[in-house]
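The complex is shown incomplete by one protein chain, all other protein chains being positioned as in the whole.
Let's turn to chain A:
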């Protein structure tokens, strides 16, 4: 499996002439036809919305209102999927038919990555680049925030623009990054890790990716539509009073929610049903455990988010009053619906991060995962408890005070399974024969960073402390350590680790170490002082602050620029090595026992020549008597024989 950057090998048919295959590709549906259809859908929906609700003017003389905006967006997305060719199958089913799926190929042209591919490896790579793009755009917005905070009195942005940027940054990170591990790594690796040649529902998998693209652009469009002053948490009444930028928020979040549901349904069905013979639950890789745990958490929490966003949309467009107290509603309804998803969501970000960290650590420690079952229990424990903590977000916003101790307790309890995950990692590296390659450095940094985020999290869950620091930069620093410090470091480590498998190249250790150390130092230099800034009373989402905090803020901003430069360095060196130098990798450069590494580079089009038979755990490092993990060429019954 490799991207061929140099020549067009055609899509859909091998060996065809370049021109005709390009024409076939265009006719089959792709990002360009989708954009064209989507634009048409937008104009139709917008026009229709104005016909039926032209008198609901949200912005004076703009010709835009919530109904026309939302109808425009809905039609745009439906047309987008028509343009991709994604609806051919459901429409064919109306007549009892089935649209054919494109043949898998060993080598894809670059164009295939811009079409509705049902090959899990292509989807994984589509996700990887898209998620990185979303992350870097959101990161640029963060630099916009830090630029404003260089001075308490001299302003780059107005207060409205500032809060728009803050909201956009927060939403983009929290919303899009839920898929940054399941999307690229889950889709690419899970079939390989469980010994399957395919996913259970490839069309659903493809749909999950193609929801993210309009979600991103709709969310970005809020910037030039007045933004959304409610921030990523979307609290009412701000959210029901804002302009159409708020519609962009709720609509794009809904699209991401649909993406998560599609991805998790496919993931659950695949992991449960498509495991190779011998792949018992006890032999499943930690990453696969992380994926199925995350997927179940999504299935049970994301629909409630859709409810919340739908309630907001109905209040805005159809004039219901569910979030408006005067007519029998309550803004607290949103807080409950949102956080019932929102707190599990934090773990939707953290769990895959821990899973991939625990997956990679033993390879570089040359030891089995310490207390593997405890790690799995930790993931399941975190996922389960995450449904019982949401009200800690309401400690300060008017919940029944008698309920506070209950949610304080449940929140503190979650530190126990989280501690399992942490200690499993520590136990795995303890007395290991550590190899400090770039992926390992990132994984070790995960534990350093998460220590700050985790310990401060325990304090945050205490009602008295929360009452003091709520809404301050202290909380902001806490969740940046738990999410960026944990998840994003795990992601970058995983990129360095899995690049040979994804692209057939091995990224430079030297350049990787420059990236790691600059990112690690700049990250801590950016976010550690924010604990102090918050402790000294600087609130979030306010563009002015006390003059005495200027020095600390300037330090943080400059560190943030260095962090940005470090990430830019990664982008440049990554693309340079991927496109220009292409340093070839050996088949299993890290000497991993994982099944995914046994298939060779590039990964064969069907992953395995034959269904493998799994013989042992993937983590038997340091055991001289350990046999191979799998028999990759077991005897196969003749096709069509009487099973």
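As a convention for this text, a contact is a pair of C-beta atoms (placed from the backbone, for glycine too) under 8 Å apart; a residue touches a chain by one contact, two chains touch by 3 or more; residues count from 1.
Please note the rule applied: contacts and distances are computed from a predicted model.
Undergrad: Which one, "Cytochrome aa3 subunit 3", "Monosaccharide ABC transporter membrane protein, CUT2 family", "FtsX-like permease family protein" or "RNA polymerase sigma70 factor", is the UniProt name for the chain you do not see?
TA: Answer from the UniProt record of the missing subunit chain: "Cytochrome aa3 subunit 3".
Undergrad: Check each of A:156, A:300 or A:542 against the chain that is not shown and name the one that touches it.
TA: A:300
Undergrad: Which of these, A:108, A:201 or A:447, touches the one chain of the complex that we don't see?
TA: Of the candidates A:108, A:201 or A:447, A:201 is in touch with the missing chain.
Undergrad: Return the single residue from A:183, A:290 or A:308 that touches the missing chain.
TA: A:308
Undergrad: For the chain left out of this view, which of A:451, A:562, A:613 or A:626 touches it?
TA: A:613
Undergrad: Mind pulling the chain A residues that touch the left-out chain?
TA: 90, 93-97, 196-198, 200-201, 261, 265, 268-270, 272-274, 277, 299-304, 306-308, 310-311, 314-315, 318-322, 324-330, 332-333, 336-337, 340, 610-611, 613, 631, 634-643
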